[in-house]
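A single protein chain has been removed from this complex, and every other one stays in its place.
In this document, chain identifiers A, B, C and D correspond to the written order of the chains, with residue numbering beginning at 1 in each.
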Amino acid sequence: MKEVKLFLGPQHPGMHGNYSVHMYVDGDIIKKARPTPGFLHRGFEKLMERRLWMGNLALIPRICVVEPDINEMVYAQGIETLANVEVPEKAHWIRMLILEMARLAIHIMGLGGIGGPTGMYTITYWAIAQRDLILDLFEEITGARVYHMYIVPGGVRKQLPVGILDKVSKLLDELDVKIPEYKELALKHPIIHKRIKDNIMLPADVVWELGVTGIGMRSAIGKEYDLRKVQPYARYDQVEFDVPIANYSDGLTRMNTKYKEIFQSIRILRQVIEKMPKEGEVRTRVSTGSALRWTVPAGMVYSAIESSRGEYGYFIVSDGKEMPYRIAVRGASFPQGLLGIEKYLVGHRIDDASLWMDTMGVCSPEIDR
Amino acid sequence: MTLITVLITLLTLAAVTYLLSLVNSKLGAYFTIVTSLATIVMLFLIKDSIGQSYSLSFFTFKLTTVGWYFSMVMVTVYFTTAFLNPFWIKKMIYPAAYNLFFLVSLIGTIGMFFARDFITLFICWETVVWTSTFIIQMGKSRKSSYVYYVVSAIGSMVTLFAMMLVYQVSGTLEISTAFSALSGQPVLALIVFFTFILAGLSKIGIFPFHVWLPMAHGSAPHTFSPVLSGGLVKMGAFIAYLSVTAFAAYEVFANTFTIMGIPAPLYIIMVLGAISIVVGTVMAIRQDDAKKLLAYSSVANGGYILIGILLYDQIAFAGGMLHLISHALASATAFITIAIVAYRTGTTKMSELGGMIHRMPVTYTVYLIAIISMAGIPPMGGFVSKWLILQGLADRGLLFLAAAAFFGSIGSFMYVFRPLSAVFLGQLAPKYEKIKEANIMMQIPMYLLTIATLLVGVFPNVVLRVIADIQLEAGIQEIVLVGNTIVVSNGVLDALRVFIVFGYGFLIALVIFILRRKSRRVTLMDTYTSAEFIHTPELLHYSSNFYAPFERLTKKPYPVLNLYEKVSIKIKEIGHMAESLFSSSKPAITIFWIIIVFAIFFLGGVL
Amino acid sequence: MVLENQDNRNLWEKIGDFFSANSIWMKWYCTGCGAIELPPTMTSRFDMERLGMGPMATPRQADVLLITGYLSSKTLRRVIYSYEQMQDPKYIVAFGSCTINGGIYYDSYATINQLDKYIPVDLYIAGCMPRPEGIMNAFADLITMIKKGQANGWRHYQENYEWYKQNQLDSLKEVIIHDEFHE
Amino acid sequence: MTVMNFVYGFIVLLAAFIFQTALTGVNRKVTARIQKRYGPRWYQQFLDIFKALRKGSITHGWVFDFGVIMALGGIMATVIFIPVAGFEAFPNMDNVFVISYLLAVGMLGMAMSAAGSGNPWASIGVSRALTNMVAYDVPLMIVIFTLIFAFDTASVSEIAAMQQGMGVLGWNAVRMPLGGIVAFIALFGMLGKKPFDSFIAPAEIASGPMVEYGGKHLGFMFILHELMTFIEVSLILSLFFGGGSSILVYAIKYAILYTLVNIISQVMPRFKIDQAVKFFYRVPLVFAIIQGLVVIFLGWGVSVWF
Partner (left out) sequence: MMNSMNNIIKQIDDVLTITNSEIITNRQFAIDINSGDVHQSLAYLKSIGFTQLSILTCIDLIANNEFQLIYILNNWELGLFVIVRTIIPRDNPAFVTIINIFPGAKYYEREVHEFFGVTFEGNDSYSKPLLLEIWDDIPPLRKDFDPQVYSDSKFPKRDLDKIYRSKIGGVD
């Protein structure tokens, strides 16, 4: 049997982001797959050691492009733990607002993303336009569309603008109507079922072998392993929400889980709007003096939250100086994006390779950093 | 010049060739070209005396148009293939024997096509079978020649049985009169029909006798595969022809159950033809060996020829007969090109080849034209014949045969393209960097065959006029030819005009292309690789499992082959038993027991 | 880059530039974070197709290469390779501060600092990251430039090929690397 | 066959190209509206084609060029044979088998040229395209075969003419509803519209056969695609939807048919290629055979409304 070497990426329409998989293909079956990361490598972990604690705020959102807010959150949370800072109550709720809106945005994009590899671009166009309306709200809150730099150690950068909560709840009402349309169009489509049902499997033992977290894990093992539930941060312990789970992790189940998570996010957001304190500070000082002189007490902490793709964490080491001593980033899709591809993309067809990447949620910038 | 003179001359020439080959095998190989060329010339010389009968001792011959047509097809293939002989003769184990058998099989086919009585027919038939068997086993494997021989032997023995049966009833061996005695006996006629046509089916490779084709074609010497596929397979078509003309199946079975106006026995054979189209196509798509692929395509095309001839009417019959020549030309060409590639590279496995076009552009072009014809795309010969067959089927409303024909003709795009892509196009492996184009001597047959294919495609009426004569001879309505146009009841075709308009379109495209800026030549490895770097051409050549998704759909256990295997295992077991009886350490005991058994048997008879 | 003011194109070239300007196919190579603002630009909200632009699968088909942000040296090799596979006239639009002077990654060991040392950039879009409006605006500018015959980066690259090659080799050691990827 | 035939042929060619390209442009706008956006200018497709022709190009050897020329040549020849509302550039040459097999010249040329580029994505695309052809063509050809049997002619214009004068009821798609369904589904396959576009699937095989084309080669491919669309839609229109009594009616019906196909394809993801084969051999093939049996043995649908 003669093998052909095909490259899925870095510059391939089926590859989201700058990432490459070298596939050795016989006929149309992938016999060997080699992930090739590093195209987006910027040396973040080195750069962060050379920036001030404050200066890093500008740097960290850029680690994960599609979902930057989680970086701000883990960074802020880590420093708060090290410096033992109490965050104002209102800031906790605003953080949840931001995080859940970000989750909504990326999940909607992911739902539309199924249109790319399967060829139904209509859903992609609709979903991304819908996501843009969420970005508009972000812009109103934080002043930026993508990189918000809003969640800072000690709280959030500034108060919410007046009347934004009404806009958010209006958007949520709209999403309640719009999102089921996407389900009708994509997730219930018989041809989509043909493509991803009983295909692109992620069995429970593979989850543990690789260390996959997030939707992939929860739809495979049927347990509510969500850091928001298991180790509630912010005020997730004060809102009611379910963690969608399943016991059979094929592509369709993962997409359906993602779909259900959208509604849980909407549910959380509604409660956040309802329960958020109307008045109150949103930021406390982490350290005395100018921001350029911030010091964080020596120590190390692993700060992790639940991103849309799973456990996302920073391992922060401080030596008590103005700059971090070491920050290591755990990209949520590191396990499935490297070892997962090498071991479990094998045996799939080249038709499925791009769908595999898509439904497994492989995000290249957080792998490369 | 009479037919007898021709045959005797040829036999003499064959003998001369043999003697020459003993001295110098290459010279003998060149002489095969001369001899086959002489055959063509002589066949043209005797064309005027069509209708006469000859006899030579107990052989009797009759010069018929159909025989002449078949002979011409056959000789063309032999003649063109003979050009390859000088280059391969060194590789044969018995070069002299090869040359002799090559010519004797040619003479055998000619004798068979002109045979007037069963004995002549059978002896000539057997000559061809035996000589080709010996040639095939000079190739890659011996097993394939056994299979070839066994399938042929089954066919010829059963046919011999049919001839005996007919002789018993009619008392004569002359083909045309002997069959007429059967008209009153439907059951006997049925037996004779099926047994007689079996030889044809086995030869043309109709399902379920197609197994020998890929084995024999695939492993025969490269110089003989074109002859096998282009020529010898068509002997089966001649038997099919006899079964509808001399045997007059339509009249004999006129009173039996008919399906869409076709007597059931004939329809059954046609369905077999349809099945072989489907099976041949599906199997051809799955092959990795280029020669086996072409062999399976012969199976599929054999189905077309069989259906065409058996339909025995104005349109489809002409199509079948025309397909005979267009497929013979295309198939021989394709086999010759593959032979040349194999000559230069030493392999016919498609997954090991690639990029040959950059070293062998002429061979590529010739192969391209051959496959265009084989796939039935205008303006080549295969299109006209397929068009006639399809029109004929549409005229009669034979839905299921047509469905198979459509599948075969569209499926043929898939399998003919595979060698084109895997062998000739794609990346050139470094190990083939120094390959040279076929030499002039090898190019001659390619040019000849290509021109012939093109001529049949553009001026099909030249051939169709001969076929009209055959139809006249056979007593059916002739195909209507007006100038360059073929007129059938449900359509007209002017192949020349199609060709001209195609040329016109091509010209417009060419003009636009030339008017635009000249392209920059880049190397083959400078290609889109998703911006990654690769330096191994072999890894960029997509050739193995080319139609993997389709192949998976058709990957069912292959029932006929399994059945044959089971039978062959049983036969082997019996053989082993017999062997163990006789080759045991004490044969005397075995013989003693046999004597006892026989003694009891005979005594029992007496008592 | 100095924009030449005199217009010495003949009529055919002008017509050709008109077509080129109104039908720009982009090779969207997500080299960096700026790519995240491309889906909104392409899709229903901003609808790039109004300008006659559309994404294309391979560099052979594309007219414009979008460098959407910082370039690691590993990516730069692929970008150069892709750029050389494109057919002229071809244009490069570079997104964000990172392509101009390294941006926030000015001291990174993995990313380059100035893109136009390696490949000719026709248009820079400032910002980190540029907003869809900015991108659309830049494309409109590119269209004007092409119409006026001022987007001549590809010609500049041909004329100063040696200089560009030298810069590439200085920074990258090899462009078409021979390492068969860790196997 | 006079010079005028060639002139007419050229006019048909030009008209077909302009009409179909404009229609494609309009349909890009229709697509855009489905996707909730404004869409390109209606003449964008022209700009794209001329732009592509204007650009520089590369070649991977003579077969890379020759295949493209052969493809476009074959397709152009086919367009010349297409009867439009009863008008034929070359009379009596509109045999349906000639048209459908001459179409294959274009396919073969394109496949050859694509494989000649030496790119594995292109080869995979070609293998899928040919498989796709086997999928949709067999059911379609069986229905066409039924038509030829029923009307006793293989001439497209004659079959079209026989459906006229009775309004919608005369259409073969109405007379033989199963056959009409098969033809309509097969049209998706022929045009390479979703869900049967796996041979150019960008996300899987990076646009397949087109992968190495740029500049004039790509321009040729675009022209070829427009002309091929014209042939295929015309064929289905003439054979099953009554053709047109005048050019205007023909153009309107053509536009409606094409737009309908386009609209439906916008809400379809794509099949894998073997799923497409399975689909075609499971539903349309059975429909086609049933339709064939009905027509051949019962004669329903041949004489109008039995």
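The definition used in the following text is that a residue touches a chain if its C-beta (ideal position, glycine included) is under 8 Å from a C-beta of that chain, and two chains touch if they have at least 3 such contacts.
Predicted model only: the values in this text are computed from it and were never measured.
Undergrad: For the chain omitted from this view, which of the shown chains does it touch?
TA: A, C
Undergrad: Among A:Gly38, A:Gly115, A:Gly216 or A:Gly361, which residue is in touch with the absent chain?
TA: For the chain that is not drawn, the touching residue is A:Gly38.
Undergrad: Of A:Phe7, A:Tyr259 or A:Phe334, which one is in contact with the hidden chain?
TA: In the complete complex, the chain left out is touched by residue A:Phe334.
Undergrad: Specify the residue from the set A:Met201, A:Ile273 or A:Val317 that touches the hidden chain.
TA: Residue touching the absent chain, from the options given: A:Val317.
Undergrad: Tell me, which residues in subunit C touch the chain that this view leaves out?
TA: Within subunit C, the residues that touch the unshown chain are 73-74, 77, 100-102, 106-114, 117, 167, 170-174, 177, 179, 182.
Undergrad: For the chain that got dropped from the picture, name the residues of subunit A it touches.
TA: Residues touching the hidden chain, for subunit A, are 37-38, 41, 43, 45-47, 49-50, 52, 81, 208-211, 213, 223, 225, 227, 230-231, 290, 292-293, 299-302, 304, 311, 313, 315, 317, 322-323, 325-326, 328, 330, 334-335, 338-339, 368-369.
In the analysis below, only the chains that are shown with their structure count from here on.
Undergrad: Taking the mean of all protein CA atoms as the centre, name the chain whose own CA mean is closest to it.
TA: D
Undergrad: At what distance in angstrom does the C-alpha mean of subunit D lie from that of subunit A?
TA: Subunit A and subunit D have C-alpha centres separated by 44 Å.
Undergrad: Which parts of subunit A, given as residue numbers and ranges, touch two or more other chains?
TA: 4-5, 10-13, 22, 28, 36, 125-126, 129, 349 - these are the residues of subunit A that touch more than one other chain.
Undergrad: At least two partner chains per residue is the criterion; list those residues in subunit D.
TA: 35-37, 56-58, 120-121, 124, 202, 206-207, 211-212, 215, 272-273
Undergrad: Line, ring, star, complete or other: which describes how these chains touch one another?
TA: Contact pattern: complete, every chain touching every other.
Undergrad: Spell out the residues on subunit C that touch subunit A in their complex, using ranges where they run on.
TA: Residues 27, 29-33, 35-37, 39-40, 43-45, 55, 57, 59, 70, 72, 74-75, 78, 82, 104-105, 107-111, 128-129, 131, 181-183.
Undergrad: Quick one: in the complex, what on subunit B touches subunit C?
TA: Contacts found on subunit B: 526, 528, 531-536.
Undergrad: In their complex, what parts of subunit A are in touch with subunit C?
TA: Per the stated touch rule, the residues are 10-13, 16-18, 22, 34, 36, 38-43, 46-47, 50, 58-59, 62, 65-66, 109, 124-126, 128-129, 131-132, 135, 145-147, 365, 368.
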